[in-house]
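The complex appears here without one of its protein chains, the remainder shown in place.
Moving on, here comes chain A:
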Amino acid sequence: MSVPHWEILGDSVQGPAKVRNQDWYETDAPADDVLVLAVADGHGSAAYTRSHLGARFAVDVFMRCGRAFAERARAPEDLRRLRHAAGHWLPREIVRDWQEEVRRHLRDHPLGDGSDDAAAFSPYGTTLLGAVLVPGLFAAWQLGDGDLMVVEADGSVGAPLAPAEPELGDETESLCAPRAWELMRVHWAPVADPDRMPRCVSLSTDGLSKSFAAQEGFIQFVRELNERLDTVGADGIREALPGWLAHAGTYSGDDTTAVAAWRRPAGSEDDSGDPRERLRRDPAHPQAVPPENTHPQDAPHPHETEN
């Protein structure tokens, strides 16, 4: 997908030993300069028999709520109120709407084991990671594992929603937990200067980061992804992405899903147009590498960047 200032990439690959892909993702640019991105990872253990559906519902709900939030954020509003909406209203709305989706599905497809209402959510258990970018604001929400990685305008790479402390006990954070909205982590980053919007934002399920031996390797991967996007453009990376995710899955064994939004460098020729235009205009340009040459081995490969 291409919008005036952003390129969006995304793909999902089933884990090698999985019966089905329990991840889901979606991206949207409902207006110029507005991005809504989401990934979800349905829980993998046997009890979560419908988690692939739970993940899908979670993404659908986030996209709906995220678009509404983006619309609100684009209108002039007191920043404190908007922050309150981001921190309190949206998490609750997401959980409520997700529960409603699950209830609706249960009505048509009962579990048949007499589960009570609260317990009935469990088979649909899933994580959720979503982001909204509008002029002046970058906000993201996370419940459970997964990785929001941000390449800032100055090139630094951060993971703003990484938990500050490791989880206590063995409770998994999930949309199916009681009062799950209270477990949601929120990234809130007003951007007063448009030039300081992040250069690249990626959301991925933990199948990707777990394929690295250490967090440093994953950070390096994100850094190089952004660099490759700067040099090669989005099309080449888009072509290579499924291969990288599949390769990552062979290490983590998990379903692997990633979406990324990349902002073309300010002042670049195609800043306000389709980046593919440049490839067509300048086929001899060294950066205009045909997608077939963007081989996974040449690319910022998950396991070749960690050492």
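Following the convention adopted for this analysis, contacts are C-beta pairs under 8 Å (C-beta built on N, C-alpha and C of every residue); 3 or more make two chains touch, one makes a residue touch a chain; residues count from 1.
Everything below uses one rule, namely that contacts and distances are computed from a predicted model.
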Quick one: the chain not pictured, UniProt calls it what, "Response regulator NasT", "Gluconate 2-dehydrogenase subunit 3 family protein", "DNA-binding helix-hairpin-helix protein with protein kinase domain" or "[NiFe] hydrogenase diaphorase moiety small subunit"? "DNA-binding helix-hairpin-helix protein with protein kinase domain"
Out of A:Ile8, A:Val102 or A:Met197, which touches the unshown chain? A:Met197
Checked against the full complex, the residue among A:Lys18, A:Arg74 or A:His88 that touches the missing chain is A:His88
Contacts of chain A with the missing chain: which residues? 79-85, 88-89, 92-93, 96, 116-118, 138, 150, 152-154, 156, 158, 163-165, 167-169, 171, 178-179, 182-183, 188-193, 196-198
